[in-house]
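Only one protein chain is missing; all other protein chains are in place.
Let's turn to subunit A:
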Amino acid sequence: MIQFFLNRELRSERALDPNLTVLRYLREHLRRTGTKEGCGSGDCGACTVVVGELVEEDGRERLRYRSLNACLTFVAALHGKQLLVVEDLEQRGRLHAVQQAVVDRHASQCGFCTPGVVMSLFALQKNADGPDRERACEALAGNLCRCTGYRPILAAAEQACGAPEPDQFDAAEAETVAALKAIARGGTELAGNDRRCLLPASVDELAALYAAHPEARLFAGGTDLALEVTQQHRALPLTIHLGGIEELKRLTPGSEAIEIGAATPLADCQAALAAEYPDFGALLKRFASLQIRNQGTLGGNIGNASPIGDTPPLLIALGARLLLRKGGTSRTLALEDFFLDYKVTALEPGEFIEKILVPRARPGQAFRAYKLSKRLDDDISAVCAAFNLLIEDGRVREARIAFGGMAAIPRRATACERALLGQPFEAAVIERACTALAGDFDPLGDFRASREYRLLAAQNLLRKAFLELHAPALPTRVTDHV
């Protein structure tokens, strides 16, 4: 059984198909049709809802509101949380301040994306400290609008975040916190339509369950796995949801490495990684949309072994390691050894990623990362590149260079690295390394980019990294300009 609050109403669901998404649950089971389906694949944001969950802050438990895509969220992920949808915002016939802002600023035309926009704005208002265009863009990059051209939506964001008055959710926060705390922690399961989803509450419990059911599919955010259901129409008979395991969501900055629990949402990795490696933070801002980053996890981005996942090239270049767990035993593995072939990893049956260990930045270390895509925000990389260089006395002492989108797996450019190692850090050497790079990869051409573009762009990214390190004052990134 799973339990969650739909606004202020406790819902205890004993028999739901665990392959059911929150969107279908809302529209078809509850006939709450304010939340719209625009794509069913987490790309348009029309189905954006907000989930409130308990977080501890300064020793006090409070509610944190986050936007997510209902079309990519399995109902089991709601366990222990509060779900807010667009119909919940209006109170006693009065629009909520974010809704009023949308009306006042002429921010709706056809209105189909509007409920999703409203929910993204609601989450933004709850988390923002005043109006901030950049933050609003981040909050809204996953909400496609085909009518307005977005300017009035940003104006609505500005109005909504201007001086928000406390609303009914603030007034009820203590009560909601208490109600959510009353929902039993501990493991549970959801079963229906001959499908099961197990919800362990600890790593040990997970290890035991997965060892017993190595055929189960693991998910934390589920933003990738849900596509198998919504887009490929496959059934997932047995899933294990990791979202309830607090240990897996911890981020601990150690002296050697930042230890990140595999089920830590990308949104929660952003600050720590940005502080250590600014380019990592910049890339995460362009990683899918905020709705996805609120759900999708660092472990998931690695575990799904996509050749175009955005974080693996960066993590490989940084020399990240994985702590893997199977039953009662653990091992560590360099991330670069994790990916074996297209969608094939070194994980054994029943084994899972427990932690990602990202080495701390060292003095003299230069880290640059780039993502190339047709659209700057919320797009999939044609090429993703990461350069981790240690340059001392004008020579390249260490070089770890990794690419995504260039092969069946994200991997290092070893010939390119060799061409740099020990050499003076100068243009002629970079050109030789570019030549070597062409031998490292034999990329495919597809609808994102041709083979030729991928190769040239990959070389040019090395040239760019060189320029940025060599002549830091030079403007080199369109994303730096506002």
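Quick note on the criterion: a residue touches a chain if its C-beta (ideal position, glycine included) is under 8 Å from a C-beta of that chain, and two chains touch if they have at least 3 such contacts; residues count from 1.
The definition used in the following text is that contacts and distances are computed from a predicted model.
Engineer: When you check the chain that is not on display against UniProt, which of "Xanthine dehydrogenase, molybdopterin binding subunit", "Cytochrome bc1 complex cytochrome b subunit", "Glycerol transport system permease protein" or "FeS_assembly_P domain-containing protein" does it turn out to be?
Structural biologist: This omitted chain is identified in its UniProt record as "Xanthine dehydrogenase, molybdopterin binding subunit".
Engineer: Which one touches the absent chain: A:L154, A:A361, A:A415 or A:L469?
Structural biologist: A:L154
Engineer: Among the options A:L372, A:I401 or A:L420, which residue touches the chain absent from this view?
Structural biologist: A:L372
Engineer: Check each of A:M1, A:L30 or A:L95 against the chain that is not shown and name the one that touches it.
Structural biologist: Of the candidates A:M1, A:L30 or A:L95, A:L95 is in touch with the missing chain.
Engineer: Which listed residue (A:E53, A:E87, A:E398 or A:E431) would be found touching the missing chain in the intact complex?
Structural biologist: Missing-chain contact among the listed residues: A:E87.
Engineer: Against the chain that's been left off, what residues of subunit A make contact? List them.
Structural biologist: Missing-chain contacts on subunit A: residues 27, 31, 33-41, 43-44, 46, 85-87, 89-90, 95, 99-100, 102-104, 106, 108-115, 118, 133, 136-137, 140-154, 231, 233, 370, 372-380, 382, 446-450, 453, 456-457, 460-461, 463-464, 467, 474-479, 481-482.
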